[in-house]
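With one protein chain removed, the remaining protein chains of the complex are shown where they sit.
What follows is subunit A.
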């Protein structure tokens, strides 16, 4: 057989030096042609190797390409495989038997593949960034795979397996690829991941913390709301409790006081009267303490409201004076009140609260003053403001120029700091308040008492603070008075201040704003002239008085009170001047009021004075009525009338503090004019009402029969003739001019036509009278159950002349009626 064959030498078999001529076989397959690169295999018998022989035989039997297992090639000693094809003599059908194929074999064709260089070349073409290690295996025998290419592998690394198909179905080849280097530790990725994780954790943590904090704060807030509500409720409950308890205590207390009043009216001996009076005093003190506590509770709950009613400040001061006159006389302290002429007659405000403040301040002064004086002054703020400069020059505040001669603390310092007086305050650029309806008053209470120790001064307006534990024991009181006063002053848009020098005295000053009840354009103007005389004592109008007093301040106070009665006053400072005024003056002097200290100075001069007075009058004026002499004393007990026992005309003693009503009574008694006696205030009113109303014809308009009857009864008691009607329409009919009525009391709330409407119609009818001679303005007073400021405005708007409360209250009735009736 002359076939070309290669002789694949098995790696185990090949030893180049041991090549020998082939032994004798049946068949030979020598290589006759080879490429130059493998020329060394020429004439090697391919069938000589065991495996190669099998390979060749398989090739010729199957007619397909057959691969050997990898082995070390001749000469190069590198791993490789040989692909063998059988070449046939003729075309064989595909279903030819192996024998046929063997018979038809002509030769063989073989290809040598060096795996290593082949794979390397392939890999070079596929070069990637990472160094890839490739292992190629012949895995025909699954348990024993023959490595064809690649270095030894440590088996646990990750590798990728690819199957190779060289076209020989008998053989299987695999390629394992792996990275040469272990993947570097992914520092960046890990770091980033960890970083992100950490950040996420942190963010989550922050979120969580925020949410839990918000939840906690909300919970706290809810809790606080509940607690706050509870605290508020507790506060309200406390105030209510205080108010209720005080109220409950007040009712039986009033019962007790009422009973004691009635007891006083029964027959009692002196001792019993004394006991009752003491009990009354204690009861009144208790009631006033309860009222203070109630006020404090009201202030704390903000429930204090100020009234707005008409009131006369001078009569309020008279009332307050009478409260304290006994006490001051008992202590020998001179008590005086001065209201400036520029303060209007009537103001609108809360008289009760105003009185409360003054009473509190004066009460304090009385408590702590044993000598000297207590001097209350009321001015317009503008007066004081403008007189600041004047005062600096004129009256130096040294001892001689005070009321009693005792030194006082400088009152100016108590109000200098007030906002109202600063240049930015409302008065700083003050032009004129005559167009303004608001009146600002400044009230000063000056005393010559013990003063307030410097360390207690800052806390003086704090509630419940007393100047020392001994004080409350000595003087009583709860210490709330000043703090309540401060609140009330604040409600009146004012300020309160004080100055106090220990051992010298204290001066408390406050301002308050009221509304002027009689501005110039009011129709009540007809009654408003400056220095309008006190209505009850117009019988003194036109008289002249002489006041002999060396102290100018005290003399001014006396002048103020006397002027209220309509009497002209002149002031001189000693008896000699007085005598010359009476003898030389043009007008006749009706009364001479001499201060006690002047009278007591020298009894001989005094009796000389008295004698000369009588003589002078008899000679010059020929009137035959000598001026009446009055001595002004602080307390009746201290006056010694004995010094003038020789004198026939004993002068009348007038006890200070001066009050218009009491002064009028004394004058009346002494001069034989008007009523005799010195009646109590209420009876005085009653008698005066009789004077005003007796003989007058009055119309009462009220839809309620009970009210009508009661009102009619009250007016009839004062001597008036009364006609009653029950509706506004009837009233208009009755009051169509001409009519005989002198006044009308009109209820406001009536069905069909209310009091305002009726009054308006009546005024229309009055004004429509053509003949001015016949013009009549009927005084119409409103009767109202609720007295409010709105009522006052409404009343004046529709033409009413005033209002009284229902049921009548004697003092108020008197005040209103006296506006248009004179005493008959």
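One rule holds in what follows: a residue touches a chain if its C-beta (ideal position, glycine included) is under 8 Å from a C-beta of that chain, and two chains touch if they have at least 3 such contacts; residues count from 1.
Convention: contacts and distances are computed from a predicted model.
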Hidden chain of the complex, named as in its UniProt record, picked from "hydroxymethylglutaryl-CoA lyase", "Sorting nexin-7-like", "Histidine-containing phosphotransfer protein" or "CCR4-NOT transcription complex subunit 10": "Histidine-containing phosphotransfer protein"
Of A:255, A:330, A:352 or A:542, the one touching the omitted chain in the full complex: A:255
Of A:711, A:744, A:778 or A:795, the residue in touch with the unshown chain: A:711
Touching residues on subunit A - with respect to the absent chain: 251, 255, 258-259, 262, 265, 703-707, 709-711, 713-714, 716-717, 749, 751, 785, 806-808
